[in-house]
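With one protein chain removed, the remaining protein chains of the complex are shown where they sit.
Order of writing sets the chain letters: A, B and C. Residues in each chain are counted from 1.
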Amino acid sequence: MRQYGNPRLLAPNTCNRYNASPMTEQSQFTLPVRVYYEDTDAAGVVYYANYFRFFERCRSEWVRSLGYDQRQLAREHDIVFVVRGVSADYLKPARLDDLLSVHLSVVDVGRARATLSQRVLRENELLVDGTVRLVCVSAANMKPKSIPDWLRAQLEPRS
Amino acid sequence: MRQYGNPRLLAPNTCNRYNASPMTEQSQFTLPVRVYYEDTDAAGVVYYANYFRFFERCRSEWVRSLGYDQRQLAREHDIVFVVRGVSADYLKPARLDDLLSVHLSVVDVGRARATLSQRVLRENELLVDGTVRLVCVSAANMKPKSIPDWLRAQLEPRS
Amino acid sequence: MRQYGNPRLLAPNTCNRYNASPMTEQSQFTLPVRVYYEDTDAAGVVYYANYFRFFERCRSEWVRSLGYDQRQLAREHDIVFVVRGVSADYLKPARLDDLLSVHLSVVDVGRARATLSQRVLRENELLVDGTVRLVCVSAANMKPKSIPDWLRAQLEPRS
Partner (left out) sequence: MRQYGNPRLLAPNTCNRYNASPMTEQSQFTLPVRVYYEDTDAAGVVYYANYFRFFERCRSEWVRSLGYDQRQLAREHDIVFVVRGVSADYLKPARLDDLLSVHLSVVDVGRARATLSQRVLRENELLVDGTVRLVCVSAANMKPKSIPDWLRAQLEPRS
């Protein structure tokens, strides 16, 4: 997976960054998302909180692509992933009718937690660059719980 | 509480309607609501679905003003009100930074249901005129259930 | 496009209603919508206002399927459709992870307005039955404006 935090790659306008650091890594999952009126605000752009909704749609479809859905993980495996922390850099705004792609790649998996890189692009232009930290908890008592091996194997970053 | 149905204050194209159905009832509850970026869309106005969020904030604060909260009604009295139907006429748009007042009055109460009139005004200008039909259900099985007399007495329209 | 109004497929308590008003028209456009956490509320179901977001996604994709997008209609043709009124009956709740289909059919087209029937189904089960009234306005001054003939031809109900 690419190293995207390299400060040398960061340039004020962010353009160089993505030229200089071609997207050689794999995104482990990508979801197309269309921008509708509901997503925008009076400034004419996507409202900043709504990118986290796009991130979550992407995570949900990723889990589904692995063969699970979240209700089933909770009911049959007593597993819920809760968001423990997020960050996002807003580089360029998305607008009404834009077709975006929302990307997810696993950065790190621990005993009971995982860190994801999540990004929003329009064509090859990076709009939002985010990180989401998840904790695996028991659906029954909401206490942290080890990610089972069969699931961990599917989550791990690809090299 | 103020009388907000004064037809002279309504736009010409809505006058007849309100003359034909004179507003003799009073608004039983009013909640001030400020418009933030989250409420608006790229057309520069409040997104049409979001008025229903304002309606629901108003209903929640109305129930609280009667001395209950919704979690308590569910837990202690096995009562949940669910929305069975809505309608809304959008007369004029609200905009960023507007201070709105959201009004509620009970139109009709049946054995297990109630109909509310809900309106959004900016000063004396009627922006949205809505109706919400609620059904009282059991929190345990979600089946319709009579509104208890002690609660019905508080809900009934004032004349 | 599929016929979704077959009364035999509707739940028993909704049959009479749809027999009384037989669905002879066809759904002119259908959009699949997945239910994510963002759409649900603490009652475990899709929040009532959010069905209007689904309705609008469906209208936007329908316009796109006709060969336009909304920014282009505004910029090149000085046309914006604004919502003048809505109604919805909530028959059954949708839940997290449900795959819904959102339907649209044109009921009526006037000089400067159109009425749409919009529905949400899960498989063959009707969950929400709504109506949306639109007015065609000038993007420049927001005053009502005739729907141009070339567009009206595409909007009209199919028989």
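Note that in this section a residue touches a chain if its C-beta (ideal position, glycine included) is under 8 Å from a C-beta of that chain, and two chains touch if they have at least 3 such contacts.
Bear in mind the structure is a predicted one, so any value in this text is a computation, not a measurement.
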item: Contacting the left-out chain in the complete assembly, out of A:Val33, A:Ala88 or A:Leu116; value: A:Ala88
item: Contact residue for the chain not shown (choose from A:Arg53, A:His103, A:Arg119 or A:Lys145); value: A:Arg53
item: Chain B residues touching the omitted chain (full complex); value: 34, 36-38, 53, 56-57, 60-61, 69-71, 96-97
item: Positions on chain A contacted by the hidden chain, ascending; value: 43, 48-50, 52-53, 56, 80, 82-90
item: Touching residues on chain C - with respect to the absent chain; value: 37-38, 40-45, 47, 49, 95-96
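Quick note on the criterion: only the chains that are shown with their structure count from here on.
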item: Pairwise touch network: line, ring, star, complete, or other; value: complete
item: Central chain (by mean CA position); value: C
item: By number of C-beta contact pairs, the top two chains; value: B-C
item: Centre-to-centre distance between chain C and chain A (centres being mean Cα positions), rounded to whole Å; value: 31
item: Inter-chain centre distance, chain A versus chain B - centres from mean C-alpha coordinates, in Å; value: 38
item: CA centroid of chain B to CA centroid of chain C, Å; value: 24
item: Shared interface positions of chain C, touching two or more other chains; value: 53, 56
